[in-house]
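Missing here: one protein chain of the complex. Every other protein chain is in place.
Naming follows writing order (A, B and C), and every chain is counted from residue 1.
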Amino acid sequence: MSKMLNVRELFPEGQLRFIAGPCAVESEEQIDAAASFLSSRGVKILRGGAYKPRTSPESFQGLAEKGLKILRKAADQYNMLVVTEVMDEENLELVGEYTDIFQIGSRNCQNFSLLRAVGKLDRPVLIKRGFGNTVEEFYQASRYISKEGNDQIIMVERGIRTFEDSTRFTLDISAVPVLKEKVKYPVLVDPSHPAGKREYVPSLTYAAVGAGADGIMIEVHPEPERAMSDARQQVDFKTFEKIYGQAMKIREAMS
Amino acid sequence: MSKMLNVRELFPEGQLRFIAGPCAVESEEQIDAAASFLSSRGVKILRGGAYKPRTSPESFQGLAEKGLKILRKAADQYNMLVVTEVMDEENLELVGEYTDIFQIGSRNCQNFSLLRAVGKLDRPVLIKRGFGNTVEEFYQASRYISKEGNDQIIMVERGIRTFEDSTRFTLDISAVPVLKEKVKYPVLVDPSHPAGKREYVPSLTYAAVGAGADGIMIEVHPEPERAMSDARQQVDFKTFEKIYGQAMKIREAMS
Amino acid sequence: MSKMLNVRELFPEGQLRFIAGPCAVESEEQIDAAASFLSSRGVKILRGGAYKPRTSPESFQGLAEKGLKILRKAADQYNMLVVTEVMDEENLELVGEYTDIFQIGSRNCQNFSLLRAVGKLDRPVLIKRGFGNTVEEFYQASRYISKEGNDQIIMVERGIRTFEDSTRFTLDISAVPVLKEKVKYPVLVDPSHPAGKREYVPSLTYAAVGAGADGIMIEVHPEPERAMSDARQQVDFKTFEKIYGQAMKIREAMS
Partner (left out) sequence: MSKMLNVRELFPEGQLRFIAGPCAVESEEQIDAAASFLSSRGVKILRGGAYKPRTSPESFQGLAEKGLKILRKAADQYNMLVVTEVMDEENLELVGEYTDIFQIGSRNCQNFSLLRAVGKLDRPVLIKRGFGNTVEEFYQASRYISKEGNDQIIMVERGIRTFEDSTRFTLDISAVPVLKEKVKYPVLVDPSHPAGKREYVPSLTYAAVGAGADGIMIEVHPEPERAMSDARQQVDFKTFEKIYGQAMKIREAMS
């Protein structure tokens, strides 16, 4: 389906690119609306979870293969790439039939078996920092992938566990310059998970751009308040548009 | 190899039992020495890693199946049970040929696919708290296992990530009473990993007993200073003997 | 009023002593009831706050000098010593007229001016670890006192800030052995503040004894549910009696 992508072409040095889409794939309508809107605004990579790692086994766990199909269809229609989470080696082949970029979620940042497995594939891997991991551990996790031969890696800071409780996680903005000293890969920031509330997403996005992030991975939903997961932190189209425009202006001011 | 074990028989309410052995299986001699000594002191469960989840891909990763064989042989000879870590679903069958109890390591505490997989087996599962996870998340992780039908679960507090750096992790001793409110499973404490230095292991063990732990999971090595991993935190036989005796006396004083 | 006390006589090596009393002095009746009960059970040091450092300026701030008088009167009647918090140098003289031991609260652990000031007096100082301070910083704080000439110091671990939210703070039980390596002073544990809920106070107390604490500083109130501060974490007389007896049994088992 997809030729080998180069992550540095997706996220060129000195520029700013967005990965956007809903937290979870919920329906064909939802993803079509998101992809239609986002692609029209210049977003080239569509995110959306078909397998959702949820704290409780009773929470919505995702649409599985049905979700993958929905993502693929929308991405093809709107000429986008898909990034979606793979939670285990068993599903690697199945997810690989639909996605362009494999996502390793925060809870699997030190799932070394899974890291080795995606390291053997010729497909980019987006890895999110474990919320209990140091930057050094995050870096070493990326080395489990590259050691197997795959150095098409995208690293995403998404907040860590601290005592502060006015946000869901504490965005470790310093991780951006620290990572950039260690790796040549694109370093992105996910402002949605640390914010926990959509009110804070714009500020965290702009902070990430200021810190030098190569990209932003953001949760956007056609109707955030109806979302089946992370409803409080997803932004609507209008808000995304404002964030996108402002972020690009800041990026330009930095050149 | 092993009939279905009942975790409450292994760790009866109001008593104290030890799981002991080296961090990693390094050689037949090492494990034989450990099993011989430990079994003679009344320890019934032998621990030892054949697959080691290490931060860096260059660190010693364990002896794999060779390590499993060494563990099984020693356990059979000295009439002990084996607990050893399984890091992925792929190895579940192989590890299952040798172990009596599956261990889910701290970094896999929210590896939900792996939790579901061991939840489908009729073998006890010892799960360690993720060092970045709350007690509530740890509890929910156990529910991923029990929801699949397996409620032979042992839960192990092993320290969390905090700002304090005089120890390797901060043992969250309060997790013992908090977990005991939530589950009926045995709640153990691993004093070795939070200590990081063997000097602190005795105090943390006695604290765990005071807090009401049903058992202690401790790293014991014939020659700790020569250990291939966690050399600073493993205790030698003589120290173990002292710890074991003192811990039992405290447990008795609590009845 | 009080001759120079020796903290090692108050907390002899290898023994266990309690400091107990309500969070705040609320009335003469309350303190009289507490002192009468506690002294009859062998507690020699009465605690109670006359100046309360509260997060919000609208919360109950303590009875001030009236509270000090109530404490002194009860202590004299029941042959106890008083320990109470001093929040600033201005009140040092006034508090000094009533207390036997000055308490430096967690929020003032690095109030170096106050530390120097109590370091110049010939009265014991009980210092609580700052909830955002490392053990090393706590140790250095004690050196601000001793450097001025006062080495009658009692150090109290009372929990630190972490991401865990099932308890109010995370009791860093490892601080006991770590501190005992650094100082010759008595090292105590306050189980009430980290617990946050009285259900966990017994377990944390026993853990502290197991860890080797020289004493326990615990909040006891005649009617905990009516307390004007920290109502959820204070224990009643009956519970204290049980805790005290069990703790002493554990301490004996450790000799």
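Annotations for the structure displayed:
We adopt the following convention: a residue touches a chain if its C-beta (ideal position, glycine included) is under 8 Å from a C-beta of that chain, and two chains touch if they have at least 3 such contacts.
Note that this is a predicted model, so its numbers are computed, not measured.
Among the residues C:Val7, C:Met87, C:Leu204 or C:Val220, only C:Met87 touches the chain that is left out of the figure. Touching the chain that is not shown, out of C:Thr84, C:Asn108 or C:Ser203: C:Asn108 (per the contact rule at the top).
Annotation: of A:Glu58, A:Asp76 or A:Asp165, A:Asp165 touches the absent chain (contact as defined above). What chain B contributes to its contact with the hidden chain is residues 161-163, 165. One chain is missing from the display, and on chain A it is touched by residues 132, 134-136, 160-167, 170-178, 181, 194-195, 199-200, 203-212, 246, 249-250, 252-254.
Mapped onto chain C, the interface with the missing chain covers residues 53-57, 87-91, 107-108, 110-114, 130-133, 136-137, 140, 143-144, 147, 160-161.
The rule is short, and it goes like this: only the chains that are shown with their structure count from here on.
Chain A and chain B have Cα centroids lying 34 Å from one another. Chain A and chain C have Cα centroids separated by 48 Å. In chain C, the residues that reach two or more other chains under the touch definition are 161-163, 165.
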